[in-house]
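Got a structure for you, written out below as structure tokens; questions coming shortly.
A single protein chain has been removed from this complex, and every other one stays in its place.
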Amino acid sequence: MAERRNDNKNEPWRDPSAQAYVEIQNVTKRFGDFVAVNNVSLKIYQHEIFCLLGGSGCGKTTLLRMLAGFEAPTSGRILIDGKDMAETPPYERPTNMMFQSYALFPHMSVAKNVSFGLEQEKLPKAEIAQRVDEILDIVKMREYAQRKPHQLSGGQRQRVALARALAKRPKLLLLDEPLGALDKKLREQTQFELINIQERLGVTFVVVTHDQEEAMTLASRIGVMNRGEIVQVGTPSEIYEFPSTRFVADFIGSVNMFEGRLIEDLPDRVRISSPELGGVVYVDHGISAAPGANVWAAIRPEKITLSRAAPADASENCARGIVKEIAYMGDLSIYLVKIESGKMVRITMPNVERLAEHERILWDEQVYLSWHSSSPVVLTQ
Amino acid sequence: MARRPLPQPPVRLVGGRLGLWWQLFFRFGPPRWTLYMRHNWAGKRLVIAVPYVWLLLFFLIPFIIVFKISFSEVRLAMPPYAPLWEWVSERAVDVRLNFGNYLFLLTDDLYVSAYLYSLKVAAISTLFCLLIAYPMAYGIARSSPATRNLYLMLIILPFWTSFLLRVYAWIGLLQNNGVINKVLMAIGIIDEPITMMQTDFAVFIGIVYSYLPFMILPLYSNLEKHDFTLLEAAADLGASPIKSFLRITLPLSVPGIVAGSLLVFIPAVGEYVIPSLLGSTDQLMIGRVLSDEFFANRDWPVASAVAIAMLLLLMVPIMIFQRYQARELAGAK
Partner (left out) sequence: MRLKGRHWFSKTGLWLGLAFLYVPIISMIVFSFNNSRLVTVWDAANSPTLKWYGELFANDQIMGAAWLSIRIAAMTATGAVILGTLAGLVLVRFGPFRGRALLSGMTTAPLVMPEVITGLSLLLLFVALQQLIGWPQSRDVTTITIAHITFSMAYVTIVVQSRLAGFDNSLEEAALDLGAKPGKVFFRITLPLIVPAILSGWLLAFTLSWDDVVVSQFVAGPGSTTLPMVIFSKVRLGVSPDVNALATIMVLIVATGVVVSAIWMRRQERRRAREMQMAVAANK
């Protein structure tokens, strides 16, 4: 999905001359002894949906709150549209925020909530009314304009919160776990609506989320955070296919990791001897690491093939094992195979055909695992 | 971090002592401001300043004055105490710290016994209060939400009526020819009226009666939060109702018990109105002693020393209460 969007768009982050809309320069935030955000630098471009992804307490929300102006960086600078924000309070920033709790004013109707920001700009009444109607139309909440927040369902509140944040036509919208409070079905549906609205209004989104699926669907780029630091920035497919560290590989999706030593290191291929695998991993692209260094070969479960018969070339990228667990998930099945070295390997196989019972690979069967030499990612840290 | 330059306080405008206050107030900078505060520092500090200055002036400084006067000597003048220091010459200050008042408290039997008696009365009343309040709070917490509010209203309603009048109501009940004695004699349980007025019993009743809501409410708000499936789990595991009460409900309600007990015990120690109306005149409680020293004997230094000694006595329970209160409010967040 993300692929489709990126193909249609230019990718300003690949263009060194492009002007970043938001520039975070070496920002650190300490709360007492606790370092919430540690020396983060980021560039976010106009019309992007940039997702800050990480577990709880990784500093993503603090970073967002610094963009909104609710927290001041301990050190470092934040520039929005080229302007240093250090002395700009939240009510003068060109940003608006959608809160995780939605923070709808409980004593005001939907229309009043949405018009609150416009009233602060001292716009004429007629214009305010017109813009409120317009934005409520976009989020399909116009018929609820006179309701109070407690008279709305969770999904409706989410829409009102979005409308309120968009009403002032901010150039930058900050969204804190925008879909976190919705149930799974509604969440999927709303994700696409969010993307549509973003494209239609041309706003730049910075989204904080802990949900990798959400980040993959929404984002033009993802910044993965861990312990206050940005560990990797990239498009969803870059993050998934080419994680830069073991943390990222493990955090996004699931992965099998084989520790080993580089035994051959050429510009176009490498070989890793891995006792954990009980064999050699052959990779058809070069990496940058010292020869003899300790590395990890990371292979995604869906990139491993499972077969009863040994593959033609069993000398490399291959292992033999016994099926220990099978989880049938409907669209795919997850196999846990114990290979001869004793390590458990996770494999997912799509259930493409409706197989008869005897054709399926079953518990305690001996199987061969193999994968293409382009599949492994070699990680050095 | 770039900081806005602090605007110069208008010292010259207000001048003198007030200017100094202004200086003190606007110069002490909190270690960490959120941006929201940093940009509105003047307004924010003014908001902090109003209640802060009020409480400093009318709550903290008075204690310092009491403390100071407790060290001075009584004198026939207005005000009836000697200053602590006097300028004997231009350079020398004569400081007279007089520990006599405290010594007097320790040696005169009246004070020590009044303190002990007050502690005893407060402790026994608190215990009775707890014994009556616990089943009530438990009963409310276990009733349906609709009736719960009704019960709570019934508990709080007397609190809104005059405390003085509620204590007064007991005089009519407890007198020798009062309602209780009349009823008991009519049923034939007793032949002679029982003397209840001006006894410890009457004081206990008065304190328990007046402070009961203060015990029930913290207990209720604790018990209400209990997950009653815990008791079902205990029953499922074979515990008898009494055992599961002792092992589960009671330990979990300790914070409520502590809060309620402190809310009753601390003010009860210094109680003045109830013993004056219902208690005996042979054994005085410390609150009465203090006000007698002050009003009848006009011995302000000794009255101050009595107050300071009472505060010291109550310091530990007050601090426990404050910690509890802070935790409660943090929990509400």
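Miscellaneous remarks
Labels for the chains are A and B, by order of writing; each one numbers its residues from 1.
FYI, a contact is a pair of C-beta atoms (placed from the backbone, for glycine too) under 8 Å apart; a residue touches a chain by one contact, two chains touch by 3 or more.
As the structure is a prediction and not an experimental result, all values here were calculated from the model.
When the missing chain is restored to the complex, the residue among B:196, B:269 or B:284 that touches it is B:269.
Here one chain is not drawn; of A:16, A:82 or A:106, the residue touching it is A:106.
Here the missing chain is touched by one residue of B:74, B:133 or B:207, and it is B:133. Interface note: of B:82, B:130 or B:173, the residue touching the hidden chain in the full complex is B:173.
Think of the hidden chain as still there; on subunit A it touches residues 68-70, 89-93, 95-97, 99-101, 103, 105-107, 116-117, 120-121, 147-148, 150-153, 155-156, 164-165, 168. Along subunit B, the points of touch with the absent chain fall at residues 28-34, 36-37, 40, 43-44, 47-48, 50-52, 54-63, 65-66, 69, 79, 132-136, 138-140, 142-143, 149-151, 153-166, 168-173, 175, 177-179, 182, 209, 212, 216, 228, 231-232, 235, 241-242, 245, 262-263, 266-267, 269-273, 276-277, 287, 290-291, 294, 300, 303-304, 307, 310-311, 314, 317-318, 321-322, 325-326, 329, 332-333.
To be clear about the criterion, only the chains that are shown with their structure count from here on.
Centroids built from CA atoms put subunit B at 55 Å from subunit A.
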